[in-house]
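The complex appears here minus one protein chain, its other protein chains still in place.
The first chain written gets the first letter, and so on, giving A, B and C; residue counts start at 1 in each chain.
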Amino acid sequence: MTNPSNSAATSVAIALAGSGGAGIMTAGNMLLEAAASAGYYALMTRSSGPQIRGGEAAAMLRIATHPVECMPAGFDLLAAVDWENVHRFGAEIPLGAGGLVLGDEAEGAPPAVFTASGAAIAALPLAAIARGIPGGRPNMVLLGLVGALLGLPEDAMHEAVSRTLGKRPAALEPSLAALAAGRSAAGSLQPFTPLAPPPGSAAGRWLITGNEAAGLGALQGGVRFVAAYPITPATEMLEWLSPSLESVGGVLVQAEDELASINMAIGASYGGVPSLTATSGPGLALMLESLGLAVASETPIVVVDIMRVGPSTGIPTKSEQGDLDIALHGLHGDAPHLVLAPNGVGDALATTQWAVTLAESLQCPAIVLSDQFLGQARAVIDRPAAGASPAARDVAAAAAEGDAPYRRYALTDSGISPMAIPGTAGVTYTADGLEHGERGTPSSQFTDHAAQLDKRLRKLADHDYGERWADLEGEGDLAVITFGSCTGPLREALALAYERGLAVRLVSLRLLAPAQPARLAAALAGVRKALVLEQNHSGQLLRHLKSSFDLPVPLASLRKPGGQQFNAAEILRHVVEWSAA
Amino acid sequence: MTNPSNSAATSVAIALAGSGGAGIMTAGNMLLEAAASAGYYALMTRSSGPQIRGGEAAAMLRIATHPVECMPAGFDLLAAVDWENVHRFGAEIPLGAGGLVLGDEAEGAPPAVFTASGAAIAALPLAAIARGIPGGRPNMVLLGLVGALLGLPEDAMHEAVSRTLGKRPAALEPSLAALAAGRSAAGSLQPFTPLAPPPGSAAGRWLITGNEAAGLGALQGGVRFVAAYPITPATEMLEWLSPSLESVGGVLVQAEDELASINMAIGASYGGVPSLTATSGPGLALMLESLGLAVASETPIVVVDIMRVGPSTGIPTKSEQGDLDIALHGLHGDAPHLVLAPNGVGDALATTQWAVTLAESLQCPAIVLSDQFLGQARAVIDRPAAGASPAARDVAAAAAEGDAPYRRYALTDSGISPMAIPGTAGVTYTADGLEHGERGTPSSQFTDHAAQLDKRLRKLADHDYGERWADLEGEGDLAVITFGSCTGPLREALALAYERGLAVRLVSLRLLAPAQPARLAAALAGVRKALVLEQNHSGQLLRHLKSSFDLPVPLASLRKPGGQQFNAAEILRHVVEWSAA
Amino acid sequence: MIDMTLTPAHYKSDVKPVWCPGCGDFGVLNALAKALAKLALRPEDVAVVSGIGCSSRIPAYTSAYGFHGVHGRALAVGTGLKVARPDLTVVVTGGDGDGYSIGGNHFLHACRRNVDLTYIVMDNRVYGMTKGQPSPTTEADWTSKLMPQGTGLGEIKPMAIALAAGANFIARGFTGDPNGLADLIVSAVEHPGFSFVEVLSPCVTFRPEQREWKKMVRGHALAPAADSVEAATRIFADDGMNLGVLYAGTRRPFAPPIGRAQRTPTDLERRFAL
Partner (left out) sequence: MIDMTLTPAHYKSDVKPVWCPGCGDFGVLNALAKALAKLALRPEDVAVVSGIGCSSRIPAYTSAYGFHGVHGRALAVGTGLKVARPDLTVVVTGGDGDGYSIGGNHFLHACRRNVDLTYIVMDNRVYGMTKGQPSPTTEADWTSKLMPQGTGLGEIKPMAIALAAGANFIARGFTGDPNGLADLIVSAVEHPGFSFVEVLSPCVTFRPEQREWKKMVRGHALAPAADSVEAATRIFADDGMNLGVLYAGTRRPFAPPIGRAQRTPTDLERRFAL
């Protein structure tokens, strides 16, 4: 509890854990839904062991009276149905000093890794209680218990369980009975600081994952064709998109590999249909050659990269911000394109939608850098604000005989040349990845090359990206610059700093390329020094800022590799140190 | 001629041109060889029209009394057998004001693009002379004529023709007759400043292309396995390597694509055989995912990228330095590796050899950035200096039962862990691209990830790269920083600047990654400002210097896209302007 | 409204081919133009898609929409285009290197996926564009700079692979017989699903001996087999010189519905609303 002095907490972090098949994820989702319908904000992430299926699992939740975008430094409650291999989550579920570790009496003492912090220990006969209910299961007993400890309303809990199991009456009855039994058993435990009353009703809020939000943003942006190849942690985005696309008149094709995905998407976009593919680092690497083709042939296309730990296969189930380099600079030759990053679960919607709009209007590829944390986190959020206006591709009109020949790659002032869509008479042309003149005919002349390079740079450089390029918050002569999933914990850290009298600005870059040095310099006006926060080993954002922004302030770096998200306390500690240095 | 006031020139630039099938390349090679054996230094590059085969062709040569690494701003002599489509080379063959354009009487006036500069015009009945010799051809008449104009010894010309045609006596006789006829016809032309006497004998010098030099360097470095897929302009390197590898006990496999090439090379290297692949931008793009595998699994491997104009298919036959970004940053995740660049035709040998040595000792991939100019230029050079010591992989010894289990990825101080080679007993292990612990077993623990990232960074960062990291020349409080094929014209430009009293240091980076900021800062000690010279559109080297070197001097940029090499006069003009600014 | 006065010339552009004089690909361009004229398709309703290689230059030489992509990915581009725009006639073209070497995986999966498009491979058993290296259809003993002793590898049989992977229409033509080839292309375009036309198209520059093909081919030697087993028996015994249609199957083309919206994206938001 972040607020131990008060009688009620404004934010509580709970981990449910147990061995494979114990129904931990089900219980976690029910708890999340109960909290949501009770009117709380909440966030849930998941973790599981190395086994493909059925290994130990943990559901990590934070329930709060305000929007939450990260886990805290310490958990208030770890509740497990058994301790088999649960110790493996030791690093992921640090217990706060005032925390409670709750297990089954019959399982013996909890692993030392959890209790070393001085957390209180409690045990109840979970399995025994479950056994007393025909068809009852310990996970539901635990759920009832935890709901009661948190002070979540009984009907919200009841409803969450019913919604999930509604179609399986045989399972519903015993589950509700186990839930009730768990709730009653809570009375025997020492008092636990309950949640403060909810900040309002659930109405108007959404319960969504970042992957779903990105998918919805794509559809809102006008995407109607997706080709993709499954890869963790992007698969859920594709699994959401597949039926959803169909219902809005689009289609998802499962490609044979990522080389095919990106080229199918390019083909569809050439045909006039806004197109997208989603993948993770290894797949993005395979798409680079063809992303260059999209640049040279000026074909709009969006690639969503749900980043995971690299290099190579890395750790597919963990988050890292390690693909900024490849997204910015992974194409051969000089190939200007767009790179964007959502900075929250809900923002994945607006940012993906914006990426589609920009790609379509600028006729070039856009890479959206989400990550495993944002993608797989499920959160209660306020209804996202409306996104960018829908895709607006500058389309060439049909021409009649006698009209001047169509110049697909005309050297316009804006750099954008109207694009003919197959089916349109009089403006047929061949799109080409070979360097070309204005009509698209291959050319090896230096002058044509230079002119087309200028054009392709100009259209991106001269576009007015408006206010969405970054989120700017706070005041003061210090600033922390970040992007993506580091934004959530940073926001919380800076709020805490402010409470302590330290004012620090937050700059979260949404548009990473083309770089907006003038805008960033303006945002940093009056800033004495800036700290660059990112989750990777080599400081990729720091290098990007140095190479492409020429900022007038000294930059320090706060970073760590993936596999362990930043939390607010950790950032706060560093910010305080750095501010004094 | 760079030296019009004297009676003899120290450097002459000649272009031979004509339509397809006219034997221009043959004549060019013969002229080059004649100049070489006469004791001159020389450089030849080629160009041809868009036709796949048989289109117009031009051989551009520079013959000099000193080593030459670039073409001059203006040609002294353009000699063509016909003018069909030769005007297309207008931009590539600028004629100097004192130049001469020589053609066939019967062909009419030369294209205006060549004569606009005020070059003198001469015409002779080339075809008619050739027709007078049974089997004689105009290209040989032209060759004889040009040889005479330049003052190349008759026996050197004779020998060059004989060497090429020695095995075809039916062609040899008429060719020698045509050569002689051309030589006699030269008398009728206005006097042409001949070459100054050669600076010595040819003995000890080499005639070689950059692609051959890179191939030889690979073999000297110990490479015995190459897998590759043809691509312009890397194919010639592979074509040289294929039989050469066989003769030294190695093998070249033609792979089905670049994904296979790189993985075959990784497999062979895992087996203990130093391995390489060569490609160009599009192929490099396809190799990135697996380069990440080489980083994570710590498998040595060398990729030679003969850069051509990008993005996408670009202009396959023209040179550009546009793949620095992708070579430095194209891998997903944090994936430290080596990037090197040869800065001359001969240096391609030593640099490729060094790349093999470094890759083998540091157990990681090395990318060598050559380019179309360096790769395809054929030059007379002084015998290259001996390269780095041969590959030295730290190999794990066999272990007996009872020994401690083998830790393939042991966290050593140097970051380098001895690598077991299949066939060695007691130290079997599984190499993995998944993040792993010291034994190679997959791990998703943050601590293992961080430790292995540190190790992989450390082994590169802590290595002592000695003096080869850059070529440093000259003195003064100004410096130009460059890499690769810009070095040749820069060296010449700075020599001219020095003659004019402007002292500027030359810094040509051979080791581009890992960055050597301390060394570069030391090299720039006393420098007031530096200019960054490169051949690409976006300033990739400039960005690299800004992001990874934190240099204490202000940087300006001199760059242009590919398709047209820099020449010394052009650079000189800019350096003079910049020095005064 | 279809304009019946369209002649083959209407399907050619004013861009001059970079091909060597005598290259077999000229004949394929002619046959394609003839076929499109016979099909009376408007140029703007046709898209010709290719990869990289001499043969892959063909799109710009037609007056149709063209897409000249990267090496080996033409079938993927064509698949995306046709699925997104079922109203267009999509013809994918390329060489043996583009299609069977780097593009082999897309070939396999295009056969299996059975999207309604036509794939024309100009097989000259060599990489022409990169100046003469062996391709997967090159004879084991053909020597070149890169493989001075020949590859030593057996050639693949593209038609057999197409059959095994599920292609719905499989035929072989010869560029020296542009009328016959045009007819094959017409049948291929008209046949529902994925149609594969292998075309013997000599590279006179790097494989001048292929000029002899005109004496070796056997016109109309192949007639559609009754089923894939019969087709397999024939094609495994084939010497590569028999022209005609090997197989014309009845598998349903892959054509997921597109453009039929039941909902708007905003409707989908409801799924997330609490």
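Here is the rule we go by: a contact is a pair of C-beta atoms (placed from the backbone, for glycine too) under 8 Å apart; a residue touches a chain by one contact, two chains touch by 3 or more.
A quick note: this is a predicted structure, and the numbers were derived from the prediction, not measured.
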Omitted chain - touching chains that are shown: A, B, C
Chain not shown: contacting residue from B:L165, B:A214, B:A255 or B:L362: B:A255
From C:A33, C:M129 or C:L163, residue that would touch the chain that is not displayed: C:L163
Absent-chain contact - pick from C:S13, C:N114 or C:N242: C:N114
Touch with the omitted chain, as defined above, among B:E69, B:E289 or B:E534: B:E289
Option from C:G104, C:P202, C:G240 or C:P265 whose C-beta touches the chain left out: C:G104
Missing-partner contacts on chain B, residue numbers: 36-37, 202-208, 212, 216, 219-220, 224-225, 227, 244, 246-251, 253, 255-257, 259-273, 275, 289-290, 292-293, 297, 380, 383, 420, 422-434, 440-442
Touch residues of chain A, complete complex, unshown partner: 50-55, 229-232, 235, 238-239, 242-243, 252, 254, 256-258, 282, 312-313
Residues belonging to chain C that touch the chain removed from view: 101-105, 108-109, 112-114, 136, 152-154, 156-157, 160-161, 163-166, 228-229, 232-233, 236-237, 251-252, 254, 256
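Definition applied: only the chains that are shown with their structure count from here on.
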Centre-to-centre distance between chain B and chain A (centres being mean Cα positions), rounded to whole Å: 44
Euclidean distance of C-alpha centroids - chain A vs chain C, Å: 42
Gap in Å, rounded to a whole number, between the CA centres of chain C and chain B: 37
Chain A, residues touching no fewer than two other chains: 289, 292-293, 297, 432-434, 442
Multi-partner residues of chain C (each touching 2 or more other chains): 70, 72
